[in-house]
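A single protein chain has been removed from this complex, and every other one stays in its place.
Letters are used for the chains, namely A, B and C, taken in the order the chains are written, and counting of residues starts over at 1 for each.
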Amino acid sequence: MATNKVKDPGLGESTVTSAKRIVNKDGSFNIKHLNRKSGISALYAYLVDISWIRFFCFVFLAYFVLNIFFATIYVIIGVEFIGVQPISFLHDFVKAFFFSSQTVTTLGYGAMAPKGILAGIVSSCHALIGLLSFSFVTGLLYGRFSKPKASIEFSNNIIYRDFNDGQALMFRLINSKTDVMINPRIVVTLAITEEDATHGYKRNFYQLELERDHITYLPTTWTLVHEITEDSPLAKFSKEALKTLNGEFLIMITYYDEAFNEEVYKLHSYTFQELLMDVTFEKAFYFDEEGYTILDHRKLSNTEKL
Amino acid sequence: MATNKVKDPGLGESTVTSAKRIVNKDGSFNIKHLNRKSGISALYAYLVDISWIRFFCFVFLAYFVLNIFFATIYVIIGVEFIGVQPISFLHDFVKAFFFSSQTVTTLGYGAMAPKGILAGIVSSCHALIGLLSFSFVTGLLYGRFSKPKASIEFSNNIIYRDFNDGQALMFRLINSKTDVMINPRIVVTLAITEEDATHGYKRNFYQLELERDHITYLPTTWTLVHEITEDSPLAKFSKEALKTLNGEFLIMITYYDEAFNEEVYKLHSYTFQELLMDVTFEKAFYFDEEGYTILDHRKLSNTEKL
Amino acid sequence: MATNKVKDPGLGESTVTSAKRIVNKDGSFNIKHLNRKSGISALYAYLVDISWIRFFCFVFLAYFVLNIFFATIYVIIGVEFIGVQPISFLHDFVKAFFFSSQTVTTLGYGAMAPKGILAGIVSSCHALIGLLSFSFVTGLLYGRFSKPKASIEFSNNIIYRDFNDGQALMFRLINSKTDVMINPRIVVTLAITEEDATHGYKRNFYQLELERDHITYLPTTWTLVHEITEDSPLAKFSKEALKTLNGEFLIMITYYDEAFNEEVYKLHSYTFQELLMDVTFEKAFYFDEEGYTILDHRKLSNTEKL
Partner (left out) sequence: MATNKVKDPGLGESTVTSAKRIVNKDGSFNIKHLNRKSGISALYAYLVDISWIRFFCFVFLAYFVLNIFFATIYVIIGVEFIGVQPISFLHDFVKAFFFSSQTVTTLGYGAMAPKGILAGIVSSCHALIGLLSFSFVTGLLYGRFSKPKASIEFSNNIIYRDFNDGQALMFRLINSKTDVMINPRIVVTLAITEEDATHGYKRNFYQLELERDHITYLPTTWTLVHEITEDSPLAKFSKEALKTLNGEFLIMITYYDEAFNEEVYKLHSYTFQELLMDVTFEKAFYFDEEGYTILDHRKLSNTEKL
């Protein structure tokens, strides 16, 4: 009875029963970092990965904070040095805020303009910082666009159902863009925490055999099927036992993204808590009357009772 | 009799007689998407793929609309707050439009400048939106340039002609740039809709054997030849029957683009309606008196009666 | 007697005695294009490939021409509409030129500013064109930097010398940057025009065997050696006959460029006119007293009489 047991793929065999999932739903590793060196590159990486809404909030916030900061400086220097007649703190601060925004964006209407050495020096640096910030944002925007991150979507659940004369596990993925994906290949590794004579608990890794682990094009959806034959590492568990296993399906998909001209790797994972029993995936595409193929993206995770 | 029948490459075997072509002439899949999540990335992808003329029209239109939008806001606030003496609605609106264009581009002549808190806040945001927009356009322009999309052109038709002692199908492609293309490789898959006892209609897939499926350099043109030997899936059809087949030649070319330092994949497709009978391709290059190789790009699709 | 004759690598077997070299010294194909579709992408590709001096000349010229163009428009509209008191044509034109440069760069001092609808519309478009132009230049600059074009330099000549008990051909290349080049691999194809019973003249292609065709790192120089054994396609030619051959050594080098994280391919070629007899390459690197390896880039092509 071959069970396709494989070596630790680099995730570590030692574990504890309370161990959290290895890979998060977004494909990142579920690890807390201590004393990691951080810096501008980490900030960049963070700002490339967040959602568009968060990104724009950050940009607006940074713009606001930058203007508050420089407005404070100009108020300290004295608003008369940026061509404003001082009236009250609030009035002066608001004016200085507007002057700051006009400087940082290099608008420079000129209705307010720096006078004297100190205001001159500050506004010189100010404009440079403004330009560098917008260079940074330009790089960020391009970085966000040129990273093919959201192209594959996975069904919410992995399903367990009767298949042929036995049972099978299935999950589905979709090409969430209109781009052509070429040569998608999938490897599914099962990590199960099992009791071990010497170590207490130990993670064992198995490679799951798939009915088909590569295709040539991925224009619509692809359903991956692991038949639970006697060679499967899951053959020894009953349907009830499966739901209680402490383990994880680690999925690595590779494809060539025609829009980005790049070979792309993505990770995904399902835990046994995400296993649905005795359902099947609803068909996600059909032909309309004119003969067009219609793909309904919302049906990706839809299942029907068998 | 081997017919090189292959598994479904991911396109689906189920079909209907009215089914449209699988791959469009531009290499994209002919699929209608329902409920696809859209967003800024999809907008970016769209703007990278459209023609230059459309792109510039979009940019000018967006600039115009943005200025109309902000002009309206300034008119509502009151144009006296951007330093304009109100005269008539039209006059005020035009002035506000110009003020908007001066702000969004960060020109800021200063002849008009915001006064008061409301105009100040609006113009601060306005300038930020302007800079973000131009960052977006900078990314778009670079994205358009760095995507090697238009490098390979295919002949308009696939031809059927006598060749050696039998018949052959041929199509031709050209390197439409002056860049060096290295290691081009081609795979041609034939998809035919055939009647099926159980499914009604079914798509069958065959890989077509080519006289030569890879070369080392592609400086000029390359004519691909599929001889219809008895192993060919097309051997069973008469010349007349071919024209009426419901099927498609799916072509995938891979090459290394020296200008972009990238491995590039492109899809193309011909239907049986694009089959020309008993013609041959006109030669597209020749040597001039000085010994130079002259390549005439306009002759790519030119054919001559045999 | 094996001669390693290979199939046409895609360059065409038909030729004429007056045929020019196939590959230029810069690695591009020596082909004249007729009716090639040109456009902004071709312009971009051209501007990425030219030298820095030419590039900056182009940028300055384009800036000058753009300003001349818009200055003319403002003079036609009337310089009083950009806030200039008209004096003489020359004075007005110069002022309009400066106004144009202040608008296209989005400087907008405001000493001159548009008045009236026509000047307003023109300057709105003007500023947009300016920003788009600088977006284009930003993309160009980054495109120039991110293209690893000048990393490998070849010796000016290929040399023919006594080696071991026979003769050998040698050429040398250098890593012209400080970056690490990994896994360089070389293929040398010989193309010779030979008389042919049926075609008049025909190009034959042979792959030349190299003493060593790949290494792991290329920190300094690499001398490639083809021994003229009896298997060599050149074995049948005398030293005198070699110089008069109508042929070309086509060289393709592939390496991984660590600075750009890219697999890079480069073409090069030598003709038999670039063959130097009975010389050897001068050593290009040595150890200094402190034990440092010193690499003298100027010695790449230096040869010494044997």
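We take it that contacts are C-beta pairs under 8 Å (C-beta built on N, C-alpha and C of every residue); 3 or more make two chains touch, one makes a residue touch a chain.
As the structure is a prediction and not an experimental result, all values here were calculated from the model.
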item	value
Displayed chains contacting the withheld chain	A, B, C
From C:Gly27, C:Gly110 or C:Pro233, residue that would touch the chain that is not displayed	C:Gly110
Options A:Asn35, A:Ser51, A:Thr198 or A:Thr244, residue touching the unrepresented chain	A:Asn35
Sole contact to the chain not displayed, among C:Asn35, C:Thr229 or C:Thr293	C:Thr293
Missing-chain contacts mapped onto chain B	106, 108-110, 138
Chain not shown, touching residues in chain C	52, 59-60, 63, 67, 94-95, 97-98, 101-102, 105-111, 134, 137-138, 141-142, 144-146, 150, 176-180, 182, 184, 212, 215-220, 222, 256, 258-259, 261-263, 285, 287-298
Hidden partner interface residues of chain A, rising order	7-12, 15-16, 18-20, 22, 27-37, 39-42, 44-45, 83, 103, 106-110, 112-115, 117, 120, 123-124, 127-128, 130-132, 135-136, 138-139, 142-143, 147-148, 189, 252, 260, 262-267
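Please note the rule applied: only the chains that are shown with their structure count from here on.
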item	value
Chain centre separation (chain A, chain B; CA means) in Å	28
Chain A and chain C: spacing of chain centres that average the CA atoms, whole Å	39
For chain B, residues that touch 2 or more chains besides their own	106-110, 138, 142, 262-263
